[in-house]
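Yeah, one chain of the complex is gone here, protein chain that is, but the others are all in their spots.
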Amino acid sequence: MRLDVKKTYKLFIGGAFPRSESGRTYELKNKKGEFIANPALASRKDLRDAVVAAKSATTQWSSATAFNRGQILYRIAEMLESRSAQFIEEIVAQDGTSQSIARQEVAESIDLWVWYAGWCDKISTAAGGINPIAGPYYNFTIPEALGVVGVIAEEKPALLSLVRALAPVIASGNTAVVIASESRPLTSITLAEVLATSDLPAGVINILTGKKSELIPWLSSHMEVDGIDISGADPKTDAEIKISGSDNLKRIHRFDKEVSPNRILAFMEYKTVWHPIGI
Amino acid sequence: MVNEIFEYAPAPESRSIVKIEKEYGHYIAGKFVAPHSKKRFATINPATEEVLSKVAHGDATDIDKAVKAARSAFVKSWSKTKPKERAKYLFRIARILQERAREFAVLEALDNGKPIRETRDIDIPLAAAHFFYHAGWADKLEYAGLGQSPKPYGVVGQIIPWNFPLLMLSWKVAPALATGNTVVLKPAETTPLTALLFAQVCEQAGLPAGVVNIVTGDGKTGAALVNHPDIDKVAFTGSTEVGKLIAKSIAGRGIPATLELGGKGANIVFADAPIDEAVEGIINGIFFNQGHVCCAGSRLLLQESIADDFLGKLQDRMKKIRVGDPLDKNTDLGAINSGAQLAKIKELSQSGSSEGADIWSAPCELPKKGFWFPPTIFTGVTQAHRIAREEIFGPVLSVLTFRTPQEAMEKANNTPFGLSAGIWTEKGSKILWAAQQLKAGVIWANTFNKFDPASPFGGYKESGWGREGGRHGLAAYLKGSN
Partner (left out) sequence: MVDLTTLEGADTPGKIRSLAAKAVRPDPTDSTVPHVGAICVYNDMVKIARTHLDQIGGVDIPVAAVATAFPSGRASIAVKLRDTQDAIDAGASEIDMVIDRGAFLAGQLGEVFSEIKAIKEVCADKAHLKVILETGELATYDNVRKASYLAMLAGADFIKTSTGKISPAATPSVVLVMLEAVRDFHKLTGKQIGVKPAGGIRTTKDAIKQLVLVNETAGPEWLTPELFRIGASALLNDLLLQRMKLKSGHYSSTNYVTVD
């Protein structure tokens, strides 16, 4: 009987896969109570490092053309598709669901990722425009990326909830720090493997597995973070998160499984420019 | 171009990457079929006059077969295909075009005569980008500002020109398919090969049979398509003359058309323009693609106070243009697409000289075989000259001067065309003022000949109807929006 080589699930920061600087892990068991893996238990320092990586990636990512971002997101979808079997296997192991339900979730996730990939080079057209002000001035409004956005992933579904939150955040040129599902962390790290092979620049997406209650306060108070998607946080802690985030007026939003360009625009800023017309 | 110190070695791109069949049929309902009339005609390499292949001549029966196939595909499969699946077909097509980009670039250069650098760096990447961009719209039409659930027309008849064969194919096919229409496409008579190779891409992408149909032929084939009673819409890029004929033939039939026709673009250089950049912009504006460009900057409107200096720099720059083998990566200016087009260019140039303008051509060695014309400028041109009013569609620039910005606007707008214009000045407010005055659908400021699938393209007045690209271009293929 052949022994398989088990995977080590580490963090994804700055395009690399480090262990937690704290050296901690936690035990992940399946529904039957059997051991699956020891994913990393990230610390505040890992989160600190993730924000540094995300910040240093913002210039390159936001100044890439929308077309380029769209192509990279589409490439991620190509990689997701080619690894669907792996995702399905992990969802089944973590969730205890059937193959067919897992397959459906993976298909939906890939299609959703493709949908957002197609938004990259259209969001400015949909949300920007020329403003007809009453004077000889050319005036246009253009949406721009915010910067570093935190994403607190919902506990489930393992892949779809990640895709729902992450794709719209980065489509516009933001970079992301993800706090993954505690109960289903493996999917987020397998997603990280996909990201690492998709021409996505290092640091655009960073993924931390660990305890949400430990990491969220450090994310919500970090002054270098510009926005947070709190859809995956315990709603009872929303007020607390918003109070903590108010020191630098973070743009904090909760979405209820919403799928729309509003999720892209929620983490963008509108810039309006005037220029006189005349010789 | 004799330079003893530093002669560039030839840098030929290999032809071996592309396989050209000895002959082709029409691509109808997912298969290549022989022409009904059994007639085929040759397509040649205009740089050498070598016969590349023989393609089918489409008659009314072939057109009818194709329209029926498109209708059947629309009714039975394409209109039932979920928008997000339509999107994925188009993404596949975009990616395959990117994979096979070099193959297409070489084929396009062979069939059209334009340089490999242009097909490789501009035509093919833009064509792929067009499919990529429109793929993303397929399942987002409710966000295009064209209604809550806009509907496709059905079967669209599309006729494309010879100057950017694959790119024009993408400008037509991508939005049509993204919005849910099916297509019968008639490529230009002298440049059918990349369209026929594109049929392979449709196969590789698994596109359902009949969604895209390609019927090759000549003007009669195109007329048969336009006049077919079961098409729901016409899209045409070509000469203004034929555009008007099409407008006449669809009148009263209740079907719309988008027409992308000719131009006589004014490239306006003000005295405060960045001079070296403006020189490059003028050169690009008229010599890119041998001047076979509807939006070419074929009239240079030069502010009189800088005219002499500027013309000197222009001529010096023209002397550096390398004319020759399109497959050589050093080549800047390729062959004229056909003997017929070369004759037109020569005739109009003749008129320029005989009407009193001063001609100057860059000294260069033209190959013995093939169709060639040197980069040429006419100075002392006025609006009264034929070469200032008629589209030459070749590497010939007509130079006029102006005294004031207002005069520049008057001269620029003094034409039945209205496709493009260029504005060269460092002063921002002047750019915006001029852009406001100019009656042109595409205005380039301190740049020229820039295209993007997200940027709507099309003309005012006799340069046509409708736009291609951007969300505005989607309107052409959705009912109720135009």
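Every chain is named by a letter (A and B) in the order it is written, and numbering of its residues begins at 1.
Just so it is clear, a residue touches a chain if its C-beta (ideal position, glycine included) is under 8 Å from a C-beta of that chain, and two chains touch if they have at least 3 such contacts.
Bear in mind the structure is a predicted one, so any value in this text is a computation, not a measurement.
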The chain left out touches which of the shown chains?
B
If I consider the whole complex, including the chain that's not displayed, which of B:320, B:369 or B:403 touches that chain?
B:320
Contact residue for the chain not shown (choose from B:23, B:49, B:241 or B:276)
B:276
What residues on chain B make contact with the chain left out of this view?
3-6, 8, 276, 320
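We take it that only the chains that are shown with their structure count from here on.
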Could you please state the distance in Å, as a whole number, between where the Cα atoms of chain A are centred and where those of chain B are centred?
41
Residue ranges of chain A in contact with chain B within the complex
66-67, 70-71, 74, 78, 111, 114-115, 117-122, 125-126, 138, 261, 275-279
For chain B, which residues are in contact with chain A within the complex?
84, 87-88, 91, 95, 129, 132-133, 135-140, 143-145, 405, 427-430, 432-433, 436, 452-454, 470-471
